[in-house]
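I'd like to ask you about the structure that follows.
A single protein chain has been omitted from the complex, and every remaining protein chain is retained in its original position.
This part shows chain A:
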Amino acid sequence: MATRMFGMPVQRTEDERLITGKGGYLDDLGAGAYAAAFVRSPHAHARVRDIDVTGALDVEGLVAVYTHEDLSGPMAEPLPLLIPHPAILDGRTPYALAKEYVHYVGEPVVMVVARDRYVAEDAVGRIAVDYETLDPVVGIEAAARAERVVHAGMSDNVAAHLVQEVGDARAAIAAAPNRIELDLDIERSACTPMEGRGVYARWDGRDAMLRLYSSTQTASGVRAAVAAKLGLQLGQVEVVVPDVGGGFGVKIVHPWPEELMVPWAARALGHEVKWAEDRREHFTAAAHERAQRQHVTVGFDDEGRLLGLDVDILHDNGAYLPYGIIVPIVTSTQLLGPYKPGAYRVEFRSLYTTTAIVTPYRGAGRPQGVFAMERTMDAIAAHLGMDRADVRAANFIQPEEMPYDQGLLFQDGRPLIYDSGDYPASLEKIKKLVGWDDFTAYRDAARAEGRKVGIGLACYVEGTGPGPYEGGHVQVETSGKVRVATGLTTQGQGHQTALAQIVADELGVPMSDISVTTGDTRRMPYSVGTFASRGAVMSGSAVALAARRLKEKALRIAADALEADAEDLEIVDGRVQVRGTPSAGIELGTVAVLSNPLRYAFDEASKAATQFTGAADYTRPPVAADDEPGLEGTDFYSPLRSTFASGMHAVVVETDPETAEIRILRYCVVHDCGKLVNPLIVEGQVHGGVAQGVAGALYERMEYDSGGQLLNASFMDFLMPYASEVPKVEIDHLETPSPLNPLGIKGAGEAGVIPGAAVIAAAVEDAEGFAITRMPVSPSELFHLRRRFDKGGIAPLPGAYSRTGEANA
């Protein structure tokens, strides 16, 4: 029996290419393409009065200049609203090039095509746009006040308004023996992959075919969107996703204005065109996330059990709503985490502002939801003088209550029903890993030395692997090599390795014989995309199902050839053989030959399948009515609903008594994503996620001024952490299989980032003794909070846990 690959820390097959400089990313392609660049709005809100391009026309090497006036038909209409929802009151989307108004700094207004990027940028600099500036609307407060509105024709800035309620939360809170209110605030951050967006288009006029390369998280989505806008049949558009230098959510948005303009121009010019985003463009004109204000009212009993929870959320969705309201829906549902909330009411308003659009960033609304819930848990503990872990434990859904129905509708339009999970076991693990029960002594000892240390804990549940579906195609070549394709794309998660591991086990072939293609509509046109931690769950399941189909066929054909019973056959190392008699067998490649009856022999191997070779059965056609030639299997996996991963983080911080610098001493993670396909890959995902969580909690924020200018649109000013800032992570796994899919797996891609803000806020709060309600928290903010606290401007935390240190000192 060959070793099982599933579950092994297999080295990634994609890496050799990537470490030798042979990766093929978007900007590594299309050496002969014209370069595109865009004139972008310098104003947050303005009317375009006039565009004067004459200054650019004598730039040597200029090819074309386009404005909205050059567009017609669907291209001149607004971009699609990708995910419609009945709660959307007024869903505005941008144009491919601004029509009359611009609504954020960075919005594309004019497209320039030139011989190379240097020339294109020169031309951009010489185009004069005359703007009538209008009032910017920056920040949630300004948007909610609605003294100024973002979009003409609207009376306020509310894009969407949704209420979900289970039971009568307000009545339950009113009747509860204890009641707390919290005001919470989280600022904007962004995915910031190292590779920005990029598009490269080739139009073949003779074949009337478009080949589009895009650094996207959805090949099939881009294909459909571009075909619709350019007035092409789906069959005329091929989308190929090359190596992608990270996505983290931002590249799921499609079609970007640039993603339409580049193929449109390539067709208009009959010449290849490419655009690779620069860093400033990515900061200002891609997408951000996270900004929310939350008001929480909670009622609970004296044991800390929730009786009623009422949450009001204001969500900043930026200038447009192309991705609908997925982010606030995720916040308002995933907020519940591993807990039973009693009665629950959640209401959100999604607000327009004159800033970059807001679309999912790894975690996609969960970090904010977890922040709300976990800050609430800590506040309850403080109020009752209880241990913070005990309050959580008192509210956990128990393993025997699974599947557990939260009574809400999730972001995939399906019921929010948790499939499996063991939260008490996770809590035990994390407490042990971080040394929760011994911490008071450590904190007291530290305080006696004049040091401030604190510990925090945060739990989350994450709906992963949402539908509607993904497909898998597996084919055995006559050489015995196996080709696997799935439609979803990859941005560095090692899908090629993980999917090959799965197919290797299903088929009984060595991994070295398997090649995997992702995100290529030529190989698998039916697909959805990579988001919501769905790669392994969806495509993993789909390729497993496809491989099972193929295997069934291979065994049937081999049984014929070996005159054996298919039931007695197994595939070992790429060879079909009789169980117990390995000498009686046939190579899978030979089975592939036999699967395709031939008239012509092309080589030695194919002779075996020709019409005068071997014993023929004259009573049936060479290919049976219910069969087809070739040794391949295609199947699709469509889940009933999402599968729910979970985890808990605990962190120990030390805050400098003088400078208020926040140092992470320990960062511990317990993570349950069901069955692990590849622990090496999953750990890498956790490490990367934690780094982004820490970054979002301590360093990263998008600093818009009141005029809507992004002040820190570079790596100099936006503090993305280097190796010197990211802590070491200690990880423990729990594997609670999902009953929903054939492999028992749950998604792992986003988990690491989700509780970051919540857990660090808890630890800083523990170290300082006053509530932390706004994230991120920088040393200077903490410094100011301390001063306010010292002057009595902030109340000390009630309850024993925060005072343990002083009480014992």
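Just so we're on the same page, a contact is a pair of C-beta atoms (placed from the backbone, for glycine too) under 8 Å apart; a residue touches a chain by one contact, two chains touch by 3 or more; residues count from 1.
Following the convention adopted for this analysis, contacts and distances are computed from a predicted model.
UniProt lists the omitted chain of the complex under the protein name "Carbon-monoxide dehydrogenase small subunit" (options: "Xylose transport system permease protein XylH", "Response regulator receiver domain-containing protein", "Carbon-monoxide dehydrogenase small subunit" or "Heterotetrameric sarcosine oxidase gamma subunit"). When the full complex is taken into account, the listed residue touching the unshown chain is A:244, out of A:46, A:71, A:224 or A:244. Here one chain is not drawn; of A:22, A:579, A:620 or A:788, the residue touching it is A:22. Considering the full assembly, A:724 is the residue among A:3, A:619 or A:724 that touches the omitted chain. For the chain left out of this panel, the touching residue among A:308, A:360 or A:494 is A:494.
One chain is missing from the display, and on chain A it is touched by residues 9, 11-12, 14-23, 25, 27-28, 31, 116, 118, 191-196, 243-246, 248, 276, 278-279, 491-494, 680-681, 683-684, 687-692, 714-716, 720, 722-724, 726, 728-729, 752.
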